[in-house]
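Every protein chain except one is present and positioned as in the full complex.
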Amino acid sequence: MAENKRAIIIGIPGVGKTTVITRAAELLARSRRTTTVVFGTLMFEEAKKTGLQNRDEMRKLPVEKQKQLQETAARRISEMHDDVVIVDTHLFINTNEGYYPGLPMRLLTIMNPTNFILVSADPQQIVERRKTDQTRQRDVLSVEAVQKELDISQTMVAACSVITGAPFSVVVNGDNKVDEAAAQVTRILTGEVK
Amino acid sequence: MAENKRAIIIGIPGVGKTTVITRAAELLARSRRTTTVVFGTLMFEEAKKTGLQNRDEMRKLPVEKQKQLQETAARRISEMHDDVVIVDTHLFINTNEGYYPGLPMRLLTIMNPTNFILVSADPQQIVERRKTDQTRQRDVLSVEAVQKELDISQTMVAACSVITGAPFSVVVNGDNKVDEAAAQVTRILTGEVK
Partner (left out) sequence: MAENKRAIIIGIPGVGKTTVITRAAELLARSRRTTTVVFGTLMFEEAKKTGLQNRDEMRKLPVEKQKQLQETAARRISEMHDDVVIVDTHLFINTNEGYYPGLPMRLLTIMNPTNFILVSADPQQIVERRKTDQTRQRDVLSVEAVQKELDISQTMVAACSVITGAPFSVVVNGDNKVDEAAAQVTRILTGEVK
């Protein structure tokens, strides 16, 4: 009997993180009770309990109030007991104040993850995907700027790993290779090679 | 009403950190109560209270005693309530034992900063500035060695950010561009775009 997994899956915009997660969750569900939670959505669910009606209101809350919502969401994740819990979130967010860590030590300690999986891709492909993604407002950066974001991701996930003791893995999601990336995520979380 | 800011500004020798801080503090003072503290000076002020007379004596104190002075200085910073407190310090120091962290977790936890700002520059320019700086004894390194110090800075500031939850920003101080660098620091700490 393998232990339960709480896997935090991260990746910069344009790597195809959500597509990989969705496909991996399908594969995992064949043999494991699997839940996927989007961290921001979980926070908003908690915010609604306090009377908030939309996400914009949540973003305008005082910093302290937002921190409380984050901690409540993190605690809910730590209490989930499915075989596999996938947490879809951000390692950092680009803001006017710089790179804002989405997984500070304070939340990592509460969530107590078993795995970090960093979805990555070729920087040129990331730039192309950001350009063609019409559904969201995404910063279109140069290849060089994207490479810098990838470097920072690598550095931050290594720090998260040392802080928590959980291993981290880098899964490359090449163009038209989402099945391979999802299969790799599945292997990491089940230990099964098929 | 924006929250108070405690910004730790760091950068390797030759990036022009102190010049950027001085200019940014002038700009900030137009609209915010702004204080700049040099961490080493604050430590020395605390040391003088115990009877020490010069900085050399402070450096020769037992490690444990030095740690206490650091912690007292960090605590004083955490208790400053100006609109903006800028802390001028070192992310690491080059010593015979290697890279000595100037912002270990122990001090970060006490200072509880709201922002990290890493002042950077082109490595070739840093080498030139170190050569021409007659006022201080500075290691003149190769461009490659300076690039390595920049890489380590990047890595360390990302770790500081994950540990504290505070965002980090990289501000490039190009030759004859200190006003631009200072304006960028000001934007980060006020949220105002001018």
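Each chain gets a letter, A and B, in the order it is written, and its residues are counted from 1.
By our rule, a residue touches a chain if its C-beta (ideal position, glycine included) is under 8 Å from a C-beta of that chain, and two chains touch if they have at least 3 such contacts.
Model, not experiment: these values are computed from the prediction.
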* Out of A:Thr36, A:Thr155 or A:Asn173, point to the residue that touches the absent chain in the complete complex. => A:Thr155
* Asked: Taking the full complex into account, what residues of subunit B touch the chain not shown?
  -> 63, 92, 95-101, 103-106, 108, 151-152, 155-156, 159-160, 163
* So that we can see where the missing chain sits, which residues of subunit A does it touch? -> 3, 115-117, 154-155, 158-159, 161-170, 187-188, 191
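One rule holds in what follows: only the chains that are shown with their structure count from here on.
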* Structure fact -> Two copies, subunit A and subunit B, superposed on Cα atoms differ by a rotation in degrees, nearest 5, of 120
* Roughly how many whole angstrom separate the Cα centroids of subunit A and subunit B? -> 31
